[in-house]
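For this view, one protein chain was removed and the others were kept in their places.
Moving on, here comes subunit A:
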Amino acid sequence: MSAPTLSTGKASAPPPGHHPRPTGPASAREEFVRALRRNVTAHGFLIGAVLCFSFFSWYPMVREFVLAFQKTENGETTWAGWSNLSYVFNDPAFWQAWRNTALFTVLALLLGFAVPFVVAVVLNEFRHAQGYLRLLVYLPVMLPPVASVLLFKYFYDPGYGLFNRILEFLHLPAQQWLQDPGTSMLSVVIASTWMNMGGATLIYLAALQGIPGELYEAAELDGAGLLRKIWHVTIPQTRLILSLLLLMQIIATMQVFTEPFLLTNGAGPEGSTTTVVYLIYQYAFNFNNYGGAAALGLLLLVVLAGFSAVYVRLSRSSED
């Protein structure tokens, strides 16, 4: 390790960084000046990030709360009290958006949570081509979302789309996919799962590789079969990661926007794919109702804060 050589003149004159000078006791004044200088340097390193956070993260957070209770009409901003919230509550699209978001979350968990786990368990058993298969699963994550989404639009097309060809091949009835309110959300979830399952799969794989093999051996000595080994060893051993990812996915899927927006222009047939975040988008950027958008955002924040709190507690316990 090549330590930097003693630089001449200016650099060596001030007391070096955070290292206490090895000589005798310094006067209180000297000590103070040194601490001050050290803090100025440290805050100098921090200032850029802190400014960015102030303008684009912390200030917008405060603004979100303020906006939710304000109303802007004809360029005049007034205090609105709870009227934004009650306005949002009385919008018929409100409950539909929450229902749709809940449906998306449940479907996405059934598919996007279970499928990667099963895939990871299977991949972990393979002694061949594991690298190749891992690469395949992660490939869609690297595509720009327009590419994956427009691809799926072609596959979903009721006329020439591949999915109906596959159903036809299996002698199953053709579907309208994105055009039918009954299947539109499922179609969005299938596309979304394909696009995003790579990340979860790789995290599960890493977790599975951390399970001590003796546990399986012990279970076999007790006469456990394949399913019992999964139930009594694999799942308990990965439970923490499973629950953390479950929470992360709930938080992420409840904020879904891009997939329904690109696949079904946001609303879908009969509003069947309108999600809460799309409603926020509509309020803010189609109706110019920032107050309503902020009030809706606040509600989403409250709902997700519960999940976040559980997540933080779980991840704390994982660090002990």
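Some notes on this structure:
To be clear about the criterion, contacts are C-beta pairs under 8 Å (C-beta built on N, C-alpha and C of every residue); 3 or more make two chains touch, one makes a residue touch a chain; residues count from 1.
Going forward, contacts and distances are computed from a predicted model.
Hidden chain, UniProt protein name from the list "3-isopropylmalate dehydratase large subunit", "Ion-translocating oxidoreductase complex subunit D", "Carbohydrate ABC transporter permease" or "Acyl-CoA dehydrogenase": "Carbohydrate ABC transporter permease".
Summary of contacts with the chain left out: across A:Met61, A:Ala114 or A:Leu172, the touching residue is A:Met61.
Counting over the whole complex, subunit A has residues 1-7, 11-12, 16-19, 38-39, 41-43, 45-46, 48-50, 52-53, 55-61, 63-64, 67, 121-129, 131-140, 142-148, 150-152, 154-155, 157, 159-160, 162, 165, 194, 199, 202-203, 206-214, 216-217, 220, 226, 229-230, 233-234, 240-241, 244-245, 251, 254-255, 257-258, 261-262, 277, 280-281, 284-285, 290, 293-294, 297-298, 300-301, 304-305, 308, 312, 315, 318-319 touching the chain that is not drawn.
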